[in-house]
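For reference, the structure discussed in these notes is given below.
Of the protein chains in this complex, all but one are displayed in their positions.
Up next, subunit A:
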Amino acid sequence: MSDTLAPRRATARRRGRTRLEIAVLSAPAVIVFLAFVIFPVALAAYYGFYRWKGYGDPTDWVGLNNYRLILTDPAFHDVLWHNGLILVMSLAVQGPLAIGLALLLNRRIRGRSTIRVLVFVPYIISEVIVGTGWSLMLQSEGAVNGLLRGIGLGSLEADWISDPDLAIWTLMAVITWKYLGFAVILMLAGLQSIPDEIFEAAQIDGASYWQIQRRITLPLLGPTIRIWAFLSIIGSLQLFDLVYIIWGQYVSGTAGTSTMAIYMLAQGRNAGNYGYGSAVAVVLFVISLVVALIYQRFVLRRDLKGAVTEGTV
């Protein structure tokens, strides 16, 4: 009797100790994460139903009125259109460019690792610095126009920042400059994970360089391309820093570069309408979530199969 009880008590004690370890080790992370990530997101959903200036408890319940106002506001339609354009253009410009450059840089050339570091530089510099630098260069009397004059293309001089016909393309150029390096590095990493034997076999079978790229490299690069596109889509929907630094809250409105996140800041915190700003955050979140879910469901399904089964411990 006693010799069966003692080990059971020991097991119970050990189990208690294990539970304590689990609690002590995981509590700080879980608490901080719930308090500063999950709770604010839930709060946004709650505040979104109120007209509220941010003082005291929200009492002025307006139901779905904030959402009705957002969805019927022509200014919101504009920013939604800008985000959509940025999303499509980012994919269409950076994707093919990055794949082409990665194929090229994957060849044996001298100084390849140096090239790789330098290509990555724009990505590592903060948006603020990129924005400040470019806004100086893009001014009417800035370096870009100066350079155009210098090489005899003075007729192309333009007001890159405030001309509403140009501004969104200027933004696209800066975005491409900032994030292309990241895409190239990702694609290069993807290319290098393709086993050499496959190419050797194709070469022995008499496939040409372009046949190999089209029939072997591109399909095998698929998972990398799809993950990159996912990151690019989410980034495009949430674009804020660059636009806010170069154009600011007001010029971005007149130049036609403002995004949903700028709209959220301008109509929410800066206007003192915390209820309305929270509702914009919810709309932004729902749009991102729906896009992400659709993308995962139809595009990433195959790629995630492994990751999900590995992921669910």
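Here are a few things to note about the model shown:
Here is the rule we use: a residue touches a chain if its C-beta (ideal position, glycine included) is under 8 Å from a C-beta of that chain, and two chains touch if they have at least 3 such contacts; residues count from 1.
Convention: contacts and distances are computed from a predicted model.
The UniProt record for the undisplayed chain lists the protein name "Thiamine ABC transporter ATP-binding protein", from the options "Transmembrane protein (Alph_Pro_TM)", "Thiamine ABC transporter ATP-binding protein", "NADH-quinone oxidoreductase subunit H" or "Sarcosine oxidase subunit gamma". Residue A:Gly150 is the one among A:Gly16, A:Gly84, A:Gly150 or A:Pro219 that touches the chain not shown. If you put the hidden chain back, the residue from A:Trp160, A:Trp247 or A:Tyr274 that touches it is A:Tyr274.
What subunit A contributes to its contact with the hidden chain is residues 18-19, 21-22, 25-26, 28-30, 32-33, 35-41, 43-44, 47, 54, 101, 103-109, 115-122, 124-130, 132-137, 141-147, 150, 177, 180-182, 185-186, 189-191, 193, 196, 199-200, 203, 209, 212-213, 217, 223-224, 227-228, 231, 234, 238, 240-241, 245, 261, 264, 268-269, 274, 277-278, 281, 284-285, 288-289, 292, 307, 310-313.
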